[in-house]
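Got a structure here, written out as structure tokens. Questions coming.
Here the complex is missing one protein chain, while the rest keep their positions.
Naming follows writing order (A and B), and every chain is counted from residue 1.
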Amino acid sequence: MDRKEILKDIREKFKEDIINVFDKSPKRVYIEIKPESIVKLASHIFKDLGARFNTASGMDARNHMEILYHFIFEDLNLLVSLRVKLPKLKLEIDSLVSLFEAANWIEREIHEMLGINFKGHPDLRRLLLSDDWPEGIHPLRCDYKEWDKNVIRDRGV
Amino acid sequence: MIYIFYFLVYGFLLTAVIGLLASWIDRKVTARVQYRVGPPILQPLIDITKLLGKETCIPRGASKTTFLMAPVVGLTSVILVSSLLWVNNINSNNSFLGDLIVVLYLLTIPSISIMIGGFASRNPLASLGASREMKLILSYELPFVLAVLVPVIKSNFSIRLGEILGFQAQNGVIVGNLSGFLALVVALLCMQAKLALVPFDIPEAETEITSGPLIEYSGSGLAIYRLMKNMLLFVLPFFLIILFMGGLRFDGLHLLSGVLKYVGLIALIMVIRNTNPRVRIDQAVRFFWGPMTTIAIIAVIFALLGK
Partner (left out) sequence: MSLKLKALLKSPWVFHLSTGSCNNCDIEILDCLTPRFDIERFGMILVGSIKHADVLLITGSCNRQSVIILKRLYEQVPKPCLVVAIGECSLSRGMFIHSYNCPVPLDKIIPVDVYIPGCPPKPEAIIAGVVKLIEKIKREKLKSKKR
């Protein structure tokens, strides 16, 4: 299937889940979807269309948080990103571990850095932060404040 | 009284000086082959002096006595072998019956002391290096003993070093015959493994990251091990010169030919060292128990036939 057929297929099958499709360039497409339908869409792209899951990236915009899931179609040189916007009062989304094991560690990292809860994840403990980091403080949020009293933040000159 | 003189001066001082010089030649030639300048001439001596000035740390849980005694045992056996060989070389009437067997036994002790030092430090990497050293010892001892058998057979089945030297003074060096030449080749490669040089330095500089059995040694223990290895660089070629090439004589023109014999053996060792990659332990065992033993057995059969 080539690029036009893939986009037409996704648009037709999931008409009520897609909010917006941004066709940026021949290699890059951003599809914004509702948070509840991420598992349906990801399973369709991964299993039926044969794409490869690359990674996921999370971001804290001021009023909401976003997660982008990147899928790559190798033969067509196309990167499709699924954008999900989460409101700050309800930071929850379904986990993709049931579909492919590659989502395990990236969801652990997004959870400990941004504080987003992944429902259904088998093992949501911390991955990169050290053991003496206190619980509940997420460093990559916009309103992160320094909690450690013993840090030195000047160059000493 | 004279024995203490032989022990200290010939066994320890002279061997140490020549051994350190040989180690410097080794490093300088390797550096030149790699198109760079090497260290200055006193570098091995400065290394050992510096190591004597650092503190010695003993890992917790290691057996203290074994850890500290292992390098001393190795150094003592090298000094003993060296004094035996010098005494025989100077005056070949000084040998006793069976001193060839004594030298062969004493020459296995330095490798065993490295192995024991590796097992006594409580470290999994050291045990791994020590177990590889053990397998290497098992593999090269067999062709080495078979190669040493050839001069024994040729000099009318005598196991005194003095009689082997006397036989060569009358009938020409043993390496001139076919069996002697084959036996010297086998003994040279076994010596490369005993000195733990490339291509057989599997136990020591194993991954080039951790130094095998010597990983927990620091300060004076490491200094004694390095001194032992540098002295072994003189003692082993000297042993082969006595067996195969008629020993070193110090009168007149024979001094020059003696120096040339020693430098020639060292040059061969360095050429093999600089042109070969390192082999795995199973390849080394297969190499020593396969082709090397076969060539040694052929050399023994030729010696028995009188060639």
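Convention: a contact is a pair of C-beta atoms (placed from the backbone, for glycine too) under 8 Å apart; a residue touches a chain by one contact, two chains touch by 3 or more.
Note that this is a predicted model, so its numbers are computed, not measured.
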item: Candidate in contact with the missing chain, chosen from B:Q34, B:T65 or B:N93; value: B:Q34
item: From A:F14, A:Y30 or A:W133, residue that would touch the chain that is not displayed; value: A:W133
item: Positions on subunit B where the hidden chain makes contact; value: 27, 31, 34-40, 43, 46-47, 49-50, 53-57, 205, 207-211, 214-219, 222
item: Interface with the undisplayed chain - residues on subunit A; value: 129-130, 132-133, 139, 144, 146, 148, 150-153, 155-156
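Everything below uses one rule, namely that only the chains that are shown with their structure count from here on.
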item: Distance from the mean Cα position of subunit B to that of subunit A, given in whole angstrom; value: 64
